[in-house]
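Yeah, one chain of the complex is gone here, protein chain that is, but the others are all in their spots.
Lettered A and B in written order, each chain numbered from 1.
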Amino acid sequence: MLGLQILIDGFAVSALYGLGAVGFTLIFGVSGVLNLSHGAIMVTAATVAWALAERAGAYGGALGGLASAFLLSFVTYFAVVRPIQRSRSIPSEETEIFVLTGTLLWGIMIQVAIAYLATTSPHTVRPLISGVTVIGGVRTPTNEILTAALCWAAIGALTLLIERTRAGKALLAASVNPRGLTLLGFELERVHLLVWAIYGVLVGVAGVLLGAFLGASSDNVGTLTASAFSIVVLGGLGSVPGSLLAAYCIGYLETLTAYLVSPSLRNIPALILLVAVVWARPQGFLGRR
Amino acid sequence: MTLKLVDPRRAAPVAVPPMLEVEGLTKRFGGLVAVKEMRLAIRPGEIVGLIGPNGSGKSTVMKLVMGILRPNAGRVSVDGVDVAGWPSHRVARHGVGLVFQHSRPLHRQTVGENIVLALLPDSLLRLVADPQVERRARAIAERVGLGAVFDRRPATLPFADLRRLELAKAIARDPKVVLVDEPFAGLTAGEVKDFSALIASFRTENKAVLLVDHNVKGVAALVDRAVAMYLGAFVAEGSAAQVMADPTVRAVYLGGAVQASARREPKARTAGPPLLAVEGVSVFYGKAQALDAVDLQVREGEFVSVVGLNGAGKTTLFNAISGLVPHTGSITFGGAPLAGLSAARIARGGIVQCPETRELFNTMSVRENLDLGGAHLPKSDRARQLDWLLELFPILRSRSAQAAGKMSGGEQQMLAIARALMMKPRLLVLDEPTLGLAPVILEQLGRALEVLRTTTPITVLLGEQNVTFALPHADRVYVLEHARLVWEGPPARFAEEAGRAYL
Partner (left out) sequence: MGSLLRSRLFWGSLAGLALAAAFPLVGGPYTIGVLIPAFYFAVFAMSWDLLFGFAGEVNFGPTFLIGLGAYGAGIVDARYGLGVPLSVAFGTALAVAGGVALALPALRLSGPYFGLVTLVAVLLLQQMVTVFADVSGGEIGLSLPDVLSIDDATNYYFALGFMALSGAALFALSRSPAGLILQACGQDPVEAQALGFNVAKHKLAAFVVSAFFSGLAGALLVFYYGTASPGTFIDIAVGVQIIIAAVLGGRRTIVGAVLGAVFLVVAGEVLRPLGQMSTFAVSAVALAVILLAPAGFLGTLLFRRGAA
């Protein structure tokens, strides 16, 4: 009974972690950017969905949340990331630390703005589906099943996009060899725009689902960014399948700890695993070296 | 010249043991053998050139000696002690110095402080500099010709002075063995003379000197001996003249005897405006001039070869044409200037470059690589072009689903060319397609180019160091040397007018 419960809860949590991390890793793979405002954008999506649901209903809210993340993703790119990448007074070997610091500050700004406009208390987005489904004797909120299903649908759609469309192939190629892509007449600038657009959608979906499943508050911003960062490094920077694998490892490890040891310790084994893996295999599970 | 009596250029007595002795040195990167049982010996007071084209493993040898890389097997003995596998800083303390090709001085410190750095002991507790150190730094600066700029910051120095600074840092250690990476790259003729004198002065200090360079010619005047390597292995050894005359070396650089094969008349029209016109194009990398006022034309349907040694500026010229490096001067294509266009736009406009580094999408399949090449074509054109290319390079058909990075070097080169051709270029810019390839592959590649030239209206600009490969296809040849075009003419006149000075 408890075993099945862990299996189900772990699956849903992991799917959510995976979806959140996939966007993060995609951006890194294609443009080498670690976006530390990630958590803030996710929480924005959840908060906007919560606020709009009052007036526009659950679906309108979800759509609004998605749109806000999409928009914010572009603002992040145009107002923070691109100016740093193009700056002449930032030496190229320091671009990375500047992007990190810049997106971090940007994330703090978003976080504070959310706290100001919607308080720091956690908001639970009205779920798209209510009710409870019994799976093998375990009472599971239907919304939890929907969350897992939607996460996988989004990941599946992303996979199709990358594997089956020309734009997706170009995206993949840019993460392997951007110079090669330029030589074939592709504007990298447009590839980057595309990847930030995809990122916006993924983060938006993840944020709204998170808000409906676990609730989200501006206080979660740091944790969300840190967990996406951890999962992505654990899976191998830039590797989408690696991120999914890592998301499931961490998701289940946390769920197991929460159920079997204590909810207050849920983060610790995952952190130790992370340090151990980074130490023994810095490229992560499926990272290229 | 009483010096003659002790002229160290005469082979030192055999009894003098070598200062640097390398034996059976082997380095593998994954499955790739970069250096294979390499051997080499330098006596004190001797200057030896280590010669090989790009990718031959010469730089790897240098890094293995310095301890920057760890060898898989072999011995590196310095002054009788085997230092193979030691960490770099211990090798340095044992008396090996390396003059890096690309300098990265500390930018917030002065030239003097940068030299002082090299004089410091490896100590954590040295919080106050020894006054002696400052004096020695000044003496070294005077010796390499940096005395006047001792208090300036590196960012304000010309390129040659930055190279002097690297040399000064290596001298400061007073090493027994000095390794110099491409001693003359990016220097003007006058500066080359200064540097040669500085390096020659190591002889009188009984240092063992290893100059690593692309070709014998560059270092011939300076070295007592030259050692040539190719594909990671020892090829030849002897005086510079002997090595230049060595048949294997000639085959590596020239691909055999220099001759223009009997071929049909050039089909290019000499009338009308050129398809590509390069006028007075110069390129600087930081402070180093990589291209100096180059003028070049390619007419519609013409096959033009630019030959020149590694480092002469071929790749830079092509990158300027492709819009990948900023340049001065003008480049027009089909009468329209390319200035201000993005590299991708230039590629879509018909100038497609197949670079020497190939730039394949290694983790993607052969087919995916080709599809990306044809991404800008209408669907029907794409299928036709693909069929035609798979016929031209049949090997690619059988490798269709394989990851590009898993193929052999020759197959990768064919894929790179095919991928570029998928774009239906008006002008194909082909940079060093023969780099690091075995002779049998060269033949296949040559045949494919011949088919391309005879059956299509394509215009080709080929950059090659391998003259035998470059000449037979060419309608016209340019010779690029030290960032300048020094000769232009039909291939038939090349052997007679430019061939001798080339190797």
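Convention: contacts are C-beta pairs under 8 Å (C-beta built on N, C-alpha and C of every residue); 3 or more make two chains touch, one makes a residue touch a chain.
Please read all numbers here as calculations on a predicted model, not as lab measurements.
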| item | value |
| --- | --- |
| Omitted-chain contact residue, chosen from B:92, B:146, B:244 or B:317 | B:92 |
| Contacting the left-out chain in the complete assembly, out of A:102, A:185 or A:200 | A:102 |
| Selected from B:32, B:124 or B:189 as touching the chain missing from the view | B:124 |
| Hidden partner interface residues of chain A, rising order | 34, 80, 83-84, 87, 89-90, 94, 96-98, 100-102, 104-106, 108-109, 112-113, 115-116, 222, 226, 229-230, 233, 237, 264-265, 267-268, 271-272, 274-275, 278-279, 282 |
| In chain B, positions touching the absent partner | 66-68, 87-89, 92-93, 97-98, 100, 104, 106-110, 113, 116-118, 120, 122-129, 151, 153, 155-156, 169, 173 |
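The definition used in the following text is that only the chains that are shown with their structure count from here on.
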| item | value |
| --- | --- |
| Computed distance of Cα centres, chain B from chain A, in Å | 44 |
| Chain A residues within the chain B interface of the complex | 166, 169-170, 172-173, 176-177, 179-188, 288 |
| Chain A-facing residues of chain B, complex | 322, 324, 342-345, 347-348, 352-355, 359-364, 368, 371-373, 375-376, 419-420, 423 |
